[in-house]
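Chains shown are a subset, placed as in the full complex.
Chains: A, B and C, in written order; residue numbering restarts at 1 for each.
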Amino acid sequence: MGKGRLEAFSDGVLAIIITIMVLELKVPHGADLEALRPLTPVFLSYVLSFVYVGIYWNNHHHMLHTARHVTGATLWANLHLLFWLSLVPFVSGFMGENHLAALPTALYGVVLLMAAVAYFILQRTLVSAHGRESLLARAVGADFKGYASLALYVVAIPAAFARPWSAAAIYALVAAIWLIPDRRIERALRDVRD
Amino acid sequence: MGKGRLEAFSDGVLAIIITIMVLELKVPHGADLEALRPLTPVFLSYVLSFVYVGIYWNNHHHMLHTARHVTGATLWANLHLLFWLSLVPFVSGFMGENHLAALPTALYGVVLLMAAVAYFILQRTLVSAHGRESLLARAVGADFKGYASLALYVVAIPAAFARPWSAAAIYALVAAIWLIPDRRIERALRDVRD
Amino acid sequence: MGKGRLEAFSDGVLAIIITIMVLELKVPHGADLEALRPLTPVFLSYVLSFVYVGIYWNNHHHMLHTARHVTGATLWANLHLLFWLSLVPFVSGFMGENHLAALPTALYGVVLLMAAVAYFILQRTLVSAHGRESLLARAVGADFKGYASLALYVVAIPAAFARPWSAAAIYALVAAIWLIPDRRIERALRDVRD
């Protein structure tokens, strides 16, 4: 089965997720700085969530780039990932509107954790469909960044109940780790060519 | 006529349907568990609807994969299916916000039934355009799952007025039947290759 | 310049327009038929608008199918069409929520008229880019349906102020005329092959 429609559908869902989040930025009724101030945490939360969805799109793009075919299991592993990402606008708005209160900040981390787990499952599904000697398997490699992200989320979620801002700082740190584009796959591709 | 734009347009509409449903999960004003509790039925209803739209995307993907061309009738049969699926966010929110009251739960079933009928019509239209000896016709085959779903919806809709939760259980059962990916087409493809 | 991205962007915008219209169907707070009743005109208005956007997608699909290239003028003629179609959700909700009052029903017709004019301009732009002897020019032909639609809208808009329901009946009649798929292009394609 071809991967074209899987990519097209994922692009569509991720494009919509990244764009409808802006609807949480409700247009205020006043026209001065005072009217904009309550939007600051919602805006910061929007920026963080935009970067996260951008990272997922980027990594998804890189991973599927090396895939040659998809199976029925891949389709569902992909939908499972999209499900958790579809909750990002909700938890992003929940965290922003409550000015990083404990529960919303922890819940934001839970959704990020579940999305990371779902990405991990999708990666395993693709690797098992392509074989451990495939380009894709070598490109994914040891996946240190993936394990580090999972560990950091597991630390951040309970931390949110004590100090929500430190949890948010960890979420930003994980995003920063990933912002460095995933060179593993680019490097593996280059190695193969040489 | 090529099938590319039909797939692209359907992917777009299904991606939007599956994503805007999350807008029914209104961000609560409080930041504690008490504020989240009323969202539980809306969330469960969202999960069920997400799975249903995912199933339709999956089956649509499989069916169109074996199609070689589309006619004017196919375009309209496809739009008819998208029409009923576009009502899923509305009935999903209606059922969730009313905590599975009788009428909303029955209406949810009516929309699922009409979508199943529309899928059935689209299937017939494609089969008749490709001939009864085509790969597509053999892949669709006897369609036991399709008939079973129709029968279960017809049972669930009146049941919703007596015991809404039993109707919801039937909807979940139908989803479970379909979650097993549609191997008929994959098998038929393999048979042809052998 | 290739036509691929023009088709993809138009598919995206039309898919979003056809889907966000359903957000005008606000989930009612009650769970009985009484709660659903006020939604009836909004629902009928949604059905009519869904059919209209579907017709535009269908005809756009057929017309672009015979196009071989697009120019800068085509891109803007296409955006101009999408602009008027993007107002359909607004006028559809306006007409539905006011139970087909005079002004909203007339405004609905104005948006349909402007979209038809924009489609006409896009058609002329494409024909002039391909030459009067091109497949596209012959497929478009005399365009009786296009002229008839324009004439019917011009009659319906003032009629809406006297008898809104008769204007709505004319809108439904125009939709019915177009629901018959545009065989002109399919026929021209067949003639060329013979």
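Please note the rule applied: contacts are C-beta pairs under 8 Å (C-beta built on N, C-alpha and C of every residue); 3 or more make two chains touch, one makes a residue touch a chain.
Every value quoted in this text rests on a predicted model; they were computed, and no experiment measured them.
Asker: How many subunits, all of the same sequence, make up the entire complex in this structure file, 3 of them being shown?
Answerer: Copy number for the complete assembly, per this file: 4.
As a convention for this text, only the chains that are shown with their structure count from here on.
Asker: To the nearest 5 degrees, please report the angle of the rotation taking chain B's Cα atoms onto chain C.
Answerer: 90
Asker: What chain lies farthest away from chain C once each centre is taken as the mean of the Cα atoms?
Answerer: The chain farthest from chain C, judged by C-alpha centres, is A.
Asker: Whose C-alpha centre lies nearest the centre of all protein C-alpha atoms?
Answerer: B
Asker: Taking each chain's centre as the mean of its CA atoms, how far is chain A from chain C in angstrom?
Answerer: 37
Asker: Residues of chain B that touch two or more other chains: which are they?
Answerer: Where chain B meets two or more other chains at a single residue, that happens at 8, 12, 15-16, 20, 23.
Asker: What part of chain C is in contact with chain B in the complex they form?
Answerer: Listed in rising order, the residues of chain C that touch chain B are 7-8, 11-12, 14-16, 18-20, 22-23, 25, 27-33, 36, 47, 50, 54, 57-58, 61, 65, 179, 181-183, 186.
Asker: List the residues on chain A that touch chain B in their complex, please.
Answerer: Of all residues in chain A, those touching chain B are 1-2, 5, 8-9, 12-13, 15-17, 20, 23-24, 72-73, 75-76, 79, 82-83, 86-87, 89-90, 93-94, 97-98, 101-104.
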